[in-house]
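Let me begin by presenting the structure, written as structure tokens, before commenting on it.
One protein chain is absent from this view; the other protein chains keep their places.
Naming follows writing order (A and B), and every chain is counted from residue 1.
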Amino acid sequence: MPTRVRQDLFDPRRGLDRGRGRAVEALWYACKVVFFLSAFPWPSALRVWLLRRFGAQVGRGVLLKPRVNIHLPWKLSLGDHVWIGEEVFILNFETVTVGAHACISQRAFLCTGNHDFRDVTMPYRNRPIVVGDGAWIGAQALVAPGVTVGEEAVVTTGSVVTRSLPPAMICSGNPCVPVTPRWRETAG
Amino acid sequence: MPTRVRQDLFDPRRGLDRGRGRAVEALWYACKVVFFLSAFPWPSALRVWLLRRFGAQVGRGVLLKPRVNIHLPWKLSLGDHVWIGEEVFILNFETVTVGAHACISQRAFLCTGNHDFRDVTMPYRNRPIVVGDGAWIGAQALVAPGVTVGEEAVVTTGSVVTRSLPPAMICSGNPCVPVTPRWRETAG
Partner (left out) sequence: MPTRVRQDLFDPRRGLDRGRGRAVEALWYACKVVFFLSAFPWPSALRVWLLRRFGAQVGRGVLLKPRVNIHLPWKLSLGDHVWIGEEVFILNFETVTVGAHACISQRAFLCTGNHDFRDVTMPYRNRPIVVGDGAWIGAQALVAPGVTVGEEAVVTTGSVVTRSLPPAMICSGNPCVPVTPRWRETAG
């Protein structure tokens, strides 16, 4: 019996507004290869300037390390004093919003891309991601489509965040769940 | 007490048939660096053509994104309309077979490489991987040596698949286990 799934019938324009024309996207891709994916130590400020030129909202004091993969800069919003570590992958078919003073650590993956796997043509079911102010996404953690990570939440290293997380909790595991309060004064 | 493990006695020819001579493997490695690992947006069709030249079985309508790491193309079989996402790592010391209409999402890792860790010389214990027709391996998921992922199975993002999975189930976790049917008509 052949599979019911029909990826040949997938329509890449259904459920996705790429937000810019092909020429702009191609230009962004070229900039991404040279200034973002590359290990060359371009100043973080140059990367921030480029992101803004391509429509990203980027606050003051943002630190962007080398080897970061950002899919569509016009669907990215970074608050003041955000840190983005090496090898971070921001697959933002839909908007990724990172609040002020939030940290996305090395090799973390913010993934807005998804498919409706109960439709045999696998249409996009992409969903935005919000990382609240002061939150910390640990190294190699994965944040799934549609997730909101609460303000000041801490996602420990290697966690897989499939559901939204409340504010100011330390959260851990696969699937990632809240474990204990971040601030000691709220622990009791 | 010194460790019992003796990696200096490891024999790289025991338990592994590389399948081609050194010259062919070196040529493949050069092609891999330029056309596969690179972020340069070569047409997917060029990558498919190269894979076939190096002995891979590749069906029609296959989509291969940039930055994909394929170890030995002559041990790779991709069915019609397969999608392979960015940063996918196919470490195929043994055959990796991906069925028609299957999707391997971004940063997923299909790992056939293993060692017999109860033998102090750490001989290879590599095992093939089969991903069934219409299955979906989610982003950053890991598939371990010897695993068969059933037809139309869905492995959710960030899962670690250490054992084979049945067909048409949504599977999740570390270790990854079947959770619920994919198709609604079979749910009751």
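Definition applied: a residue touches a chain if its C-beta (ideal position, glycine included) is under 8 Å from a C-beta of that chain, and two chains touch if they have at least 3 such contacts.
These numbers were taken from a predicted model, which means no experiment stands behind them.
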Candidates A:64, A:88 or A:139 - the one touching the absent chain: A:139
Subunit B residues touching the omitted chain (full complex): 2-8, 29, 32-33, 37, 69, 89, 91, 109, 111, 113, 115, 117-118, 122, 142, 144, 160, 162, 174-175
Positions on subunit A where the hidden chain makes contact: 39-41, 61, 80-83, 86-87, 99-103, 105-107, 132-134, 136, 139-140, 151-152, 154, 156-160, 170, 172-174, 182-184
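The rule we apply is simple: only the chains that are shown with their structure count from here on.
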Euclidean distance of C-alpha centroids - subunit A vs subunit B, Å: 25
